[in-house]
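The complex appears here without one of its protein chains, the remainder shown in place.
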Amino acid sequence: MNVQLNGVERAVPDRSTVADLVRLASAPTTGIAVALDGEVVPRAAWGTVVPAGATVEILTAVQGG
Amino acid sequence: MNVQLNGVERAVPDRSTVADLVRLASAPTTGIAVALDGEVVPRAAWGTVVPAGATVEILTAVQGG
Amino acid sequence: MNVQLNGVERAVPDRSTVADLVRLASAPTTGIAVALDGEVVPRAAWGTVVPAGATVEILTAVQGG
Amino acid sequence: MNVQLNGVERAVPDRSTVADLVRLASAPTTGIAVALDGEVVPRAAWGTVVPAGATVEILTAVQGG
Amino acid sequence: MAEHADDSWRLGGRTFGSRLVMGTGGATSLEVLERALVASGTDLTTVAMRRVDAAGGGGVLALLGRLGIEVLPNTAGCRSAAEAVLTARLAREALGTPWVKLEVVADDRTLLPDVVELLDAAEQLVDDGFVVLAYTNDDPVTARRLEDVGCAAVMPLGSPIGTGLGISNPHHIEMIVAAAGVPVVLDAGIGTASDAVLAMELGCDAVLLATAVTRAEDPERMARGMSLAVRAGLDARRAGRIPRRLWAHASSPARELP
Amino acid sequence: MAEHADDSWRLGGRTFGSRLVMGTGGATSLEVLERALVASGTDLTTVAMRRVDAAGGGGVLALLGRLGIEVLPNTAGCRSAAEAVLTARLAREALGTPWVKLEVVADDRTLLPDVVELLDAAEQLVDDGFVVLAYTNDDPVTARRLEDVGCAAVMPLGSPIGTGLGISNPHHIEMIVAAAGVPVVLDAGIGTASDAVLAMELGCDAVLLATAVTRAEDPERMARGMSLAVRAGLDARRAGRIPRRLWAHASSPARELP
Amino acid sequence: MAEHADDSWRLGGRTFGSRLVMGTGGATSLEVLERALVASGTDLTTVAMRRVDAAGGGGVLALLGRLGIEVLPNTAGCRSAAEAVLTARLAREALGTPWVKLEVVADDRTLLPDVVELLDAAEQLVDDGFVVLAYTNDDPVTARRLEDVGCAAVMPLGSPIGTGLGISNPHHIEMIVAAAGVPVVLDAGIGTASDAVLAMELGCDAVLLATAVTRAEDPERMARGMSLAVRAGLDARRAGRIPRRLWAHASSPARELP
Partner (left out) sequence: MAEHADDSWRLGGRTFGSRLVMGTGGATSLEVLERALVASGTDLTTVAMRRVDAAGGGGVLALLGRLGIEVLPNTAGCRSAAEAVLTARLAREALGTPWVKLEVVADDRTLLPDVVELLDAAEQLVDDGFVVLAYTNDDPVTARRLEDVGCAAVMPLGSPIGTGLGISNPHHIEMIVAAAGVPVVLDAGIGTASDAVLAMELGCDAVLLATAVTRAEDPERMARGMSLAVRAGLDARRAGRIPRRLWAHASSPARELP
């Protein structure tokens, strides 16, 4: 299936979880947060399966402000 | 009956109209406007009977601004 | 003889007068004034003979200030 | 004889020296300087006799500036 | 100079000759006010709406009519969008004009606009067919939003009403002018003629003031001064001022005397 | 307003109608200069003294004569009292006037007055019968000294010549005005109309400027703006401005709607 | 001076020793940033939230952790309440803090706050349990509204972000301070040390800045200067400055020499 991962269309295995996508994005596992279709996914719910066509954002803190 | 006329409780004849209250307030007949319970009463509707307990404001232009 | 006329070394006939130098400089005859060796020469004294080696300045009003 | 000592007319013994006047003014002996008729009197010259009618100023440093 | 012989401006679909919009508050008598209005040369002037029995000054309408000055009712004193909308509608009914100077202030101490209520009222009044001239603070974003909802002019303050502090933040006024597609009228805070000139030099289309004139020691003379001031400022703006330089630049040719 | 219908002022025993003294430097042509002078309404205007062969612009005298504008020669470019005194005497001989705008500057970069040489020259020229209008810095002490030696006017700068920085230190100008027994003319630094208005509001009797007009994009229009500006400033000064307040003051009567 | 030996302040229920809140944007490297943060003495510093793959600078969290500096996530770049609320929630999830510096800007050119969206976001986040520090313009009315909806601090700008123009309207900052019941932090526009001192003298509780330090030629030294500046300003505020006088007042006793 396809998802929009951090602004890029990506083909990912069907039934990928949030945690799978975090791994796919090579994101560190601390200091990040995930939004699935505009809602925060708490770390405890990273087992959630991502639906096809979903928009996923994985954010971290950077220099700014 | 009683009405609140420009901030003052006044006893007026039952079934007084807006025009009656304008006369009562000694207001000029041009350059003024009337609000009955917070809504503008167009001049064409000054024959409207004022309900007991109504709040009536008669305004004109003064120096200001 | 030589004089310094408005900043330029010039050869002029011996016994030239101030008036002669004014003519030489193609200056208008009104609205000007002459300094001979740092002193004003009033118009009435323009017959004065200019000594050799003198410094003569002929000034007029220009746009400024 | 009389002298003007720090702005006040004072009777002092004839042939008083600068040092005598310093004592008279109860001035400390350090951190001060004396002007006699508008001239500084170096400490080495405090033996100088003050002429009658002289103006003597004895100054020290105070809070200021 | 021919091309700018006409210094008039357009506002709400009409043309005005004077760049000075006057208020009428603060004058000690109608006579004083009349002399000041005449001296100011204004052709657009604000009035407030108040209860007939408390008014004491109904003569202002007759005065403006006699002088041929357009009346601009305001919503002075309103604290909420609802109050302001009702006041504007009463003014339209009383005076027969859809024009309104919209004021919604937050408190009596600062008389600063409440931008949330202001935007709400502006939107309602525009929808209701009013020509809305919105008194606002000097925030460029709010000014743009007021224009977006359809206001016919944005009227940023120089400083709070009646303070006479002039234009506290000229850069903000410049930012408002730079972004505006409707006339910008500097409203509030003017204390003296140089403030009014500066407003025009910053690019405002006009200046609105009352206290600076009506409470001056000599209102008539100050009115004349303000009239000259907005013309001076417009000329200076359009004439293209010299750049600022840090070092001197001689205005006389170099001198060559020895 | 009747009592101040006459806005003229006296300087050196004469009366002038306009509060604007113009300089003539910087104009790109005599035609441009003429239009600017006419638009400015000035009746007193400075010229510089230069060698006839380097002059290139002798026509300025004829122009001023034709326009009926009084000529005020200056000593621009002089660096010492001796130079300035000689130049003033040459100007008197050439132009038949004992009036002089006295300038003695210290260097080309700042064109700031050298006050020691300036005071020396002023004293010599006053003794020699000149009507001395002294261009000076904004130091109140020097201004008072210039008056003490007999200058007919003190002319403090707002900022260095040609910078257009306006009035850098208004408080000093106010101190000069407060102590002066002769006219105070703000000279140098004016960049735009609001600067000229401020000068008058601070209490100056007149404003002298050249670059702000002659080097503006549209000199004629800026000249008109400056003419309006000095009148606006005089009106504002004489009208008695409102005090500055930190908190707002309503210009409409209190509102009593529920 | 004993009674004010402790210059710390309270914000959101916590105590901070330094009056300087730092931003981390604009530094050319983490090494430069580290030296600047250490020199600044700050104990509270902002970070932005960005996509992991675009971040390039994840090391900032580790750096702040190592230096023992509290992390304050911001919502920089958000244009609507919805965006800002989501960003704040992601920051809370990622960083484990309910604190947020709330920014909702209207456009890229001015980066000025959109007060309507800002108030909306502030209210939502306070309801959701956040400690909201709201970046706002210098409008006293908006500041009061932000406090009314429960913000833990109001953070008015001195001038637009990154401009270095300092505090354009000190009177508005004073009005905000006078009315505030929560800490006021001057945020944005600081260009140099005197700006930071002025902020404190006007009564602000702290100063937030980034560009002034990170883009200075020597960030470490400017950080030290800013650290000294906020302390100097706090001392001056609390020491009670002398009044301003128009005329001189001798600091030496009167002199009596003849």
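Residue numbering begins at 1 within each chain, and the chains themselves are lettered A, B, C, D, E, F and G in the order written.
Everything below uses one rule, namely that a contact is a pair of C-beta atoms (placed from the backbone, for glycine too) under 8 Å apart; a residue touches a chain by one contact, two chains touch by 3 or more.
For clarity, every value in this text was computed on a predicted model and none was experimentally measured.
The chain that is not drawn here is touched, among residues G:18, G:42 or G:74, by G:74. Considering the whole complex, the residue from F:52, F:175, F:226 or F:239 that touches the absent chain is F:175. Only one of G:48, G:88 or G:204 touches the absent chain when the whole complex is considered: G:48.
Checked against the hidden chain, the listed residues E:79, E:171 or E:249 yield one contact partner: E:171. Seen from chain G, the chain kept out of the figure touches residues 1, 4, 23, 25-26, 35, 39, 48, 50-51, 54, 74, 76-78, 83, 86-87, 108-112, 160-165, 191-194, 196-198, 201, 210-212, 214-222, 224-226, 228-229, 231-236, 238-257. Take chain A: the residues that touch the chain left off the picture are 7, 55, 57, 62-65. Although one chain is not drawn, its touching partners on chain D can still be listed: residues 6-7, 25-28, 31-35, 38-40, 42-43, 57-65.
Assume only the chains that are shown with their structure count from here on.
Chain pairs B-E and E-G differ in how many C-beta pairs are in contact, and the one with more is B-E.
Here the spacing of chain A and chain D, counted between their Cα centres, is 93 Å.
The set of chain B residues touching two or more other chains comprises 7, 57, 62-65.
Multi-chain contact residues of chain F, defined as those touching 2 or more other chains: 23, 25-26, 48, 50-51, 54, 74, 76, 86-87, 210, 246, 251-253, 256-257.
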